[in-house]
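With one protein chain removed, the remaining protein chains of the complex are shown where they sit.
Up next is subunit A:
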């Protein structure tokens, strides 16, 4: 609400009977602050619900209903249920069940009592808040439309009529007034909607239902307009100082179509006060404040103050990429740990080296005699025998005289058949085998960590 300034003007609709009016200024009234109060459908619904309970008349079932018998239970042993049964005889009623809610002719469950709490108390401020909200809502065309009134032809909301309307005496004249101000479609709608109520209510003195038409609010006591308007179907009348929430928000729904007379409209300010000024008629009452002074969210969001501070819209939404497992995906691993490449390379090389070294070691130890074997296989049986002999001999020689190993080219008597290279090879082979077996023997000892070797040798009787 723009505070003190800008109280928009509401033009007063003039009627035929009006005297010559003097210019627009006389024909407009500033909008009373009531019409700008906070609109609170929640408060209105609550208060309306509570207030509508206040016109109730108590109903109850008769006090004595169902108990006007002297029934007693027959007890057990008579092949009947234990319900109290009517005493006596000679009539249908004798022996029938009584008193229970399940019995025919018995009392009901929880008989309704007149001392039920029929009326509700509502705080005065709450009641006033609701009325104020309802008045404010009646000034919003959307809400009045939403409630279902036909206001397309109404020249302005809130609809203020000149005071000449208060003097209207005849209903026909009243109808004319309505037509002039564009309220006739609404009254017509009410008239057309008269129908017999659906349900039992029609038999309970609530036979007809119809829609609600306009509410005419006047300011002067004893205005003739009351009598003129009251017979028009759908139209209701109220005095400004006695505005009823049940009329302003029928059914708890905001937005009744209200027709104000000029006098009534001007009185509103004094009855309800303004946001700053205390009401004259209601002791110490000030109009309730809204939670948000400016509830126009769109304007707030698009305002300079907000937009200048707000971050720009993210047009491109960043989507999270699929997570790849670094343990399986090399590139992702490198992204996380660049050293991994070097480490892996070194590991591979080391592995290769290790394998090679092991293989070499084994080869050295095993020394497959590929040359000799192939050569051996090529030789004839005769020659093979000699080679074999020579080989064993050299082995024996080598084992006996290790010193002779130092001398290259020591000789064994051998037949001519074997070439020199073969002999050398054989000799090399033999010495290699010998040294290999010796070292193996040594490793066997050292590997086995055989602590009781002394015992073992004694036991074996072998000597080193």
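The rule is simple: a residue touches a chain if its C-beta (ideal position, glycine included) is under 8 Å from a C-beta of that chain, and two chains touch if they have at least 3 such contacts; residues count from 1.
Simple rule for what comes next: contacts and distances are computed from a predicted model.
J.: Out of "Ribosomal eL28/Mak16 domain-containing protein", "CCR4-NOT transcription complex subunit 10", "ATP synthase subunit a" or "Magnesium transporter", what name does the UniProt record list for the absent chain?
T.: Answer from the record: the omitted chain is "Ribosomal eL28/Mak16 domain-containing protein".
J.: Pick from A:296, A:360 or A:428: which residue touches the chain that isn't shown?
T.: Considering all chains, including the one not shown, the answer is A:296.
J.: Quick one: which of A:103, A:122, A:140 or A:436 touches the chain that's been left out?
T.: Selected residue, touching the omitted chain: A:140.
J.: Hey, which of A:12, A:31 or A:237 is the one touching the hidden chain?
T.: A:31
J.: Out of A:12, A:51, A:86 or A:154, which touches the unshown chain?
T.: Counting the whole complex, the residue in contact with the absent chain is A:154.
J.: If you put the missing chain back, which residues of subunit A would it touch?
T.: Per the touch rule, subunit A residues meeting the hidden chain are 1-2, 8, 31, 35-36, 39, 41, 137, 139-143, 145-148, 151-158, 182, 253-254, 295-299.
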